[in-house]
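My structure is below; once you've seen it, I'll send some questions.
Removed: one protein chain of the complex. Kept in place: all other protein chains.
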């Protein structure tokens, strides 16, 4: 199952890589952004990442996520677009084998919401 | 000394009652016998309060200071009697 | 079954003390309401008297300004009210007292540690049946007799919606009755200051319907130790010195038993949701999440190894 998901992820990443940004964070649904933040908190992403607007936890294992929307790449390897991001947060090892970030069980909608929220994070 | 004994009479009875009850609870534990002891102590505490009150009651007997002393003491006896009754309740209800 | 992340988003309203979920908490809630409303009423009365004393008509002022009023309001009135309250309080204390209840209550021994909880389920004879940590599973509608002990310093067990708190004191076994009448997850917290991260010493009680509870019990009896790279790393990295996973050589006793850690809803004693991500974060640097806790940060794992260990642990259902 996991491997299959990974393949789908890779394929879709290849497809989107060639097209212009599908969703600009500025136009993302504000509800989705709010839901994404809540989901990230609920799932405890803070155990590894310091996240803006979430006081605790502020883990130091992974990179801090402030200004994530401005970054070019996800984990230094994938283009930073909402769609691959949504897949990455759900099942990182499938996209980047050898990454530290484990696959985390969440609904697809949670993943999309979290991606929307992360994409909305800009440096001041 | 006599003045202090009068002023503090009721409160001293209270103190004797309370610490005896605490001693029973702490060192003898809960049993029918200790409940009985609590009730016995309560009866004697109330009796002591009553005796003290009885001895104070003719208020008009003496001078200003002694009347004052007796009235403070009577208040102390009232408080003492109420507190003693309250302290007996755990042995009845508990 | 309630969502696994619910305990971290309880919201605080209505206040758990006033929102009981079982008979033992409920009788206290009734008392609490009477006390809060009655206390409020008395406060209003006293303030009204103060208002009369300052602004009232001379006739009322005169009546308030004598020893008779002082005796009536300062002694007689409270004496009557307090006598009633005292009788109620004593009756309730006696009926809630776990020292006098035995019956068919389920028995669980919970031992407070700095800063987490050991949970030992017992059978009717007090023999230990299974061990867990930081999470208590109970069937609804049945009283549960908790035997509370402490391994190091004084802690206090408190699940506001299920009952009052009871201290865990070294050298003593205290008893507390709790009961939940509806399935759900009930948040608890150590209430006695126990040093360091006392603030982050939480736990949860999971109440199941009787059928679900039986299923949960059954799922606990076989030990699903698993195998593979995650376990190998767990054993070779020193984790086993503190943690037990039954069915494997890991038999450390200092930290929580991890035999079923994957099925727990929380990590770090009731403070984090439990998933492979938070598990990895906790293993790699729990000090960033719960400063001062006794588990060191495991910086030596590579990303791949860390994932292997955390993926392995969450499979321990």
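The chains carry the letters A, B and C, assigned in the order they are written, with residues numbered from 1 in each.
Following the convention adopted for this analysis, contacts are C-beta pairs under 8 Å (C-beta built on N, C-alpha and C of every residue); 3 or more make two chains touch, one makes a residue touch a chain.
Basically, contacts and distances are computed from a predicted model.
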| item | value |
| --- | --- |
| Chain left out of the displayed complex - its UniProt protein name, from "NADH-quinone oxidoreductase subunit H", "phosphoenolpyruvate--glycerone phosphotransferase", "Cytochrome c oxidase subunit I+III" or "Cobalt/nickel transport system permease protein" | "Cytochrome c oxidase subunit I+III" |
| Shown chains touched by the chain that is not drawn here | A, B, C |
| Touch criterion as defined above, residue of C:142, C:175, C:217 or C:246 at the omitted chain | C:175 |
| Touch criterion as defined above, residue of C:134, C:156, C:244 or C:278 at the omitted chain | C:156 |
| Touch with the omitted chain, as defined above, among C:105, C:119, C:190 or C:314 | C:190 |
| Residues belonging to chain A that touch the chain removed from view | 41, 54-58 |
| Residues in chain B touching the chain absent from view | 3, 7-8, 11-12, 14-15, 18-19, 21-22, 25-27, 29-30, 34-35, 38, 62-66, 68-69, 71-72, 75-76, 79, 82-83, 86-87, 89-91, 93-94 |
| Touch residues of chain C, complete complex, unshown partner | 8-13, 15-18, 25, 27-28, 31-32, 35-36, 39, 42-43, 46-47, 49-50, 52-56, 61-62, 64-67, 69-71, 73-75, 77-79, 82, 85-86, 88-90, 92-94, 96-97, 99-100, 114, 152-154, 156, 158, 160, 163-167, 169-172, 174-175, 187, 189-200, 202, 271, 291-292 |
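The working rule: only the chains that are shown with their structure count from here on.
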| item | value |
| --- | --- |
| Chain separated most widely from chain C, comparing mean CA positions | B |
| Whole-Å separation of chain centres (CA-atom averages), chain A against chain C | 35 |
| Mean-CA-position distance for chain C and chain B (Å) | 42 |
| Chain A-chain B separation of Cα centroids, rounded to whole Å | 74 |
| Where chain C touches two or more other chains, by residue | none |
| Where chain A touches two or more other chains, by residue | none |
| Footprint of chain A on chain C - complex, ascending | 5, 8-9, 267, 272-273, 275-282, 284-285, 288-289, 302-304, 306-307, 310-311 |
| Residue ranges of chain B touching chain C (in the complex, touch as defined) | 78-79, 82, 86, 89-90, 93-94 |
| Touching residues (chain side chain A, partner chain C) in the complex | 42-48, 56-62, 93, 98-105 |
